[in-house]
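Everything on this sheet refers to the single structure shown next.
Note that this complex is displayed minus one protein chain, with the remaining chains in position.
Our next item is chain A:
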Amino acid sequence: MHFISNSIVIRQATVSVNGAPYFKGQPSEFKDFAKELYQHLGITYPKFYKMDNLCKLAFLASEIVLKDQDGEDIALIFSSKEGSLDTDIQHQGHIQDENSFYPSPATFVYTLPNICIGEVSIRHQLKTESMFLLAEAYQTAYIQAYSDFLIESGKAKKVLCGWLRMLKDDYVAQFYLVEKQGNIAHQINNIEQILNK
C-alpha cells in the first residue's frame, strides 16, 4: 500500500494545500496571478518569466509540493485534456498573417506539453521516469497503477502526479505526491477527492 503525502490545488487565483487554504491572490489574468504567487514563494529563478502559462502553472504547483523534498528519484506523471493548446493558439496567431510572418521562438518552443516535465525536471534536478498523458479526463485507475508500479519496482521513490488545465485563462492544477509513507491511502476514492476540489 502506498500513500498520498501531499496534495495541492490551484484554481481561480487560490491555492490550497492538503485541503487547507494556502494562498489567495488578486483576481487577475493567470500571468499576473502566477507572478504574484512566484513572488510570494520567494523563488529566484529568472527562467520562470520565459515559460508559457502551462509551464508556469506546473512549475508553481510542483514548487509547493516538492518544497521540502530532497528531489531524489521523484517520477513525474502529468496529464491534461488540452495539452499546450493555449500556446498553440498564440503561435498560430503569430504565423497566420502572410504579410507579417514572425514565428516567435519564445512561443513555439512551448508548443509541446511535455516541456512542462522538462522545466520541472531541470528546476528540481529530476532524472527519473516521466510522462505527460493527453486524455479527455484524468485516468485515475491507470495512473494509480502506474505510480504504484514505479515505486514498487524501485524505478522511483516517489511519484508526483498532476492534472493540468490551461486554456485562455481558464486554469486548474491538481497535484499529489505518492510515496511509501503518508496519511492518505493511495486509492481511487482519495485521488478523486483531490481532483474534485
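Basically, contacts are C-beta pairs under 8 Å (C-beta built on N, C-alpha and C of every residue); 3 or more make two chains touch, one makes a residue touch a chain; residues count from 1.
Here is the rule we use: contacts and distances are computed from a predicted model.
Taken from the listed names "Acyl carrier protein", "Diguanylate cyclase", "Aspartyl/glutamyl-tRNA(Asn/Gln) amidotransferase subunit C" or "3-isopropylmalate dehydratase large subunit", the protein name that UniProt assigns to the chain not shown is "Acyl carrier protein".
From the set A:Arg11, A:Lys35, A:Arg123 or A:Arg165, the residue in touch with the chain omitted from the display is A:Lys35, counting the whole complex.
For the chain left out of this panel, the touching residue among A:Lys50, A:Lys155 or A:Lys180 is A:Lys50. Of A:Leu41, A:Val109 or A:Leu195, it is A:Val109 that touches the chain left out of the display. Although one chain is hidden here, its contacts on chain A can still be listed: residues 35, 46, 49-50, 100, 102-106, 109.
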